[in-house]
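Remarks on the structure that follows.
All protein chains but one are shown in place.
Moving on to chain A:
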Amino acid sequence: MGWCPFKNLWLARKCNQSCQCVCVCVCVCAECVIIYRSYHRLLIIIDNDLVLFTPQALCLLPISVCIMSLYEEVKVHGYAEFCKAVSDRKGKDIFAYFSGDKDADGNSWCPDCVKAEPTVRGEISHLPEGSVFIYCQVGQRDYWKNPNNDFKKTLKLSGVPTLLRYGTPQKLVEEECFKANLVRMMFTED
C-alpha cells in the first residue's frame, strides 16, 4: 500500500514491472477498487466489461468490481528461447501464443496471426493472477513450413497462430484465435 503521486491515488498493490497493464488502486472514496491501465486511463471492471470513468465520477459510484489479474509477459523468439522461458518458470500457469515472425516494421508473414493478435491482446486482462503469458515468434515462413521444425515435432503445433495453456490439452488454433469469447474462456475458466 502506498501513495502514488503520479497517479494521485493510493496504490493497493504495486505493478509487476514486466506487466504491461495494471496496478490495482483504491479510489479516494475508499469504496471502489480501480484497475489502472498503463496508458493512464482509469478503468473499472463492472460485470466483466470494461467501463471508463473519470476520477471524479468514480467517487460517486460505490460499486462491486472484478479485480483484474496480474500476470507476467515474456517475449521469446525461437524454440530454444521458448523452452528456456518455460523451464525458468516451473510450477506456474503458462499461456503461450505462437505467431509467425514479425519484420522490422512489425508485420508478420502470417496473415491469420495478424488478424488474431488484437483479439488475444484484447482479452489479456483476463489472465489469471500469477500466470505467465509467453509471446513466441516461431520463425520465418520457410522454417515454419518445414514439417520437421521443433514446434511441430516436439510441441505438436499444427498451425499458427496457436494459443495454448502449457501442460494441458487446452488449445486454440488458427480461426479459433479470432474469437474473443473462446480466448476469454481459456483465460478465465478451468
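Operating definition for what follows: a contact is a pair of C-beta atoms (placed from the backbone, for glycine too) under 8 Å apart; a residue touches a chain by one contact, two chains touch by 3 or more; residues count from 1.
Rule of thumb we're sticking to: contacts and distances are computed from a predicted model.
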{"item": "Candidate names \"Aspartate aminotransferase\", \"Transcription factor bHLH48 isoform X1\", \"Cis-aconitate decarboxylase\" or \"thioredoxin-disulfide reductase (NADPH)\"; UniProt protein name, chain not shown", "value": "\"thioredoxin-disulfide reductase (NADPH)\""}
{"item": "Residue touching the undisplayed chain, where the options are A:78, A:128 or A:159", "value": "A:128"}
{"item": "Touch list for chain A against the chain that is not drawn", "value": "12, 24, 30-31, 33, 45-48, 51, 62-67, 69, 128-129, 168-172, 176, 179, 181-182, 185, 189"}
